[in-house]
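All protein chains of the complex are present and in place, except for one that has been dropped.
Entry: chain A
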Amino acid sequence: MPSPRSLRRQNPITLVLAGILCIGFFIFIFSSNDATAASSGQAAGRTSSSVLSPPSMPFRKSRANELHSAPPVEHYFMNNVTQSRNPAENKEKVLILTPLARFYQAYWDNLNKIAYPHDLISLGFIIPKTKEGNQAYADLQKQVTKTQSGPKAKRFASITILRQDTENPLMSQNEAERHKMEHQKARRGAMAKARNSLLFTTLGPTTSWVLWLDADIVEFPPTLIQDLADYDAPIVAPNCFQRYYNNEKKAMDVRPYDYNNWIDSSTAKEMAAKMGKDDILLEGYVEMPTYRTLMAMMHDPSADPGTKIKLDGVGGAALLVKADVHRDGAMFPPFPFYHLIETEGFAKMAKRLNWDSYGLPNYLVYHYNE
């Protein structure tokens, strides 16, 4: 029998060494990196010990055989929740909120590429209970599972996925139908309710920034959070464009997409003054010329990319908001608020609470082209 003989002949020291190596190998391969995980975890905030905790935090499942213990008394020092120009350095938590009607892989890929430390990022999604929503839910779930079991540095701190309780008044979400003027009030009202539901259930006590990012924004710079935070504005919106194939130029080109970022005009104010209490002003419709200054039209590729302008109405495509603005009560009005609704009304409500909105005409994010 060769193997026993060979073992017998083996130097015992070699065996011991091999054993030690084996154990060492085992430990290294199976243990996660304690040191780095612990330090980053502590810096980013704690993990909760109970399922009863803010959704913006991960929590530890209790083992089945563990004794039931009372939920702890948690202290949150909200004086320490800062919003600075260097959010990553100050370990400020960012909550990315997305009302999701359709899932685009490009959106998720970009999200994964975000250069902000992922253990400081929480994601929140709200998905309507429609056939389309179910599909988006399934797609999202697949990707979430993949990312959260993938490499540690790419995992997000926590992800909350909500199913919407309010009905969407329009079953069809196709572009043309969606943008019809008479449907706008109902559609955007429902949208506002979805946004509010998402916001107020996920904000929690530790979030510093809220980044609103629509699911159909399929291209944005990985440094989006840092770039926008650097302006130190309570509310800041980049310009939302769309890539398309320009038949005239026979080449890919960009065109403005989101018209909800604007500076108010006297015409619009006059129109508003004449309106009934429940009427709303809309932007981007020929039937309703408001002559507002649109940020979408102010884009100038040759100008300073850091230009910042003050806005009176904002769109929700991409929007970085200091959490304090929302905490003070600024929400997306689902009813006509000064004849404005949803994100535009949000800018107005923030204004009433003494928070200003800003726009970046030369900083672009791109909308999906249907």
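As a convention for this text, contacts are C-beta pairs under 8 Å (C-beta built on N, C-alpha and C of every residue); 3 or more make two chains touch, one makes a residue touch a chain; residues count from 1.
Just so it is clear, contacts and distances are computed from a predicted model.
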| item | value |
| --- | --- |
| Per UniProt record, name of the chain withheld from view ["Actin-related protein 10", "Synaptobrevin homolog YKT6", "DNA replication complex GINS protein PSF2" or "Mannan polymerase II complex ANP1 subunit"] | "Mannan polymerase II complex ANP1 subunit" |
| Listed residues A:149, A:266 or A:302, member touching the removed chain | A:149 |
| Sole residue of A:93, A:193 or A:322 that reaches the chain not shown, by the stated touch rule | A:193 |
| Sole contact to the chain not displayed, among A:160, A:184 or A:260 | A:160 |
| Contact set of chain A toward the excluded chain (per top definition) | 2, 6, 9, 14, 18, 21-22, 24-34, 36-37, 47, 50-55, 58-61, 63, 68, 70-79, 129, 144-145, 148-149, 151-153, 155-166, 192-193, 196-197, 199-205, 326-329, 331-335, 349, 352-353 |
